[in-house]
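Remarks on the structure that follows.
One chain of protein is taken out of this complex; the other chains stay put.
Right, chain A next:
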Amino acid sequence: MSEITREQVQHLAGLARIALTDDEVTSLTTELSQIVDAIATVREVAGDDVPATSHPVPMANVLRADEAGETLTHAEAFAGAPSHDGERFRVSAILGEEQ
C-alpha cells in the first residue's frame, strides 16, 4: 500500500483549486493510494521489451479541414474566470520565467 497522506491530498486540492471537505479528503486519500498501487502493478509487468501503448485504437491521420469555426464571446470566455479586466484574464503575479 502506497503512502498517500491527507496533507498531500490537501496540497493537491489547493493546486487544483478544488475545495474539499474532510470526508472527501479521507475518501480521496484511500482512492489515490489504490490508483498509485494499481500503476505500480502495471510497472512490474511492463519490461523494456514491451512498447508503451499510447493509442489502443489502430488509427492514424484523423485530420481536420482548415476552416474557421465558432469562437467564444468575452462573456462566455470569462464566465469561469476568477478575475479579468473585460478583455484579458487576470492572474496572480508570476514568479518564475516563461518556459
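The rule is simple: contacts are C-beta pairs under 8 Å (C-beta built on N, C-alpha and C of every residue); 3 or more make two chains touch, one makes a residue touch a chain; residues count from 1.
The criterion applied here is as follows: contacts and distances are computed from a predicted model.
The subunit not displayed here is recorded in UniProt as "Aspartyl/glutamyl-tRNA(Asn/Gln) amidotransferase subunit B", chosen from "Potassium-transporting ATPase potassium-binding subunit", "Aspartyl/glutamyl-tRNA(Asn/Gln) amidotransferase subunit B", "Sarcosine oxidase subunit gamma" or "Zinc ABC transporter permease". For chain A, the residues touching the chain absent from view are 52, 54-55, 57, 59-72, 74, 77, 80, 85, 87-99.
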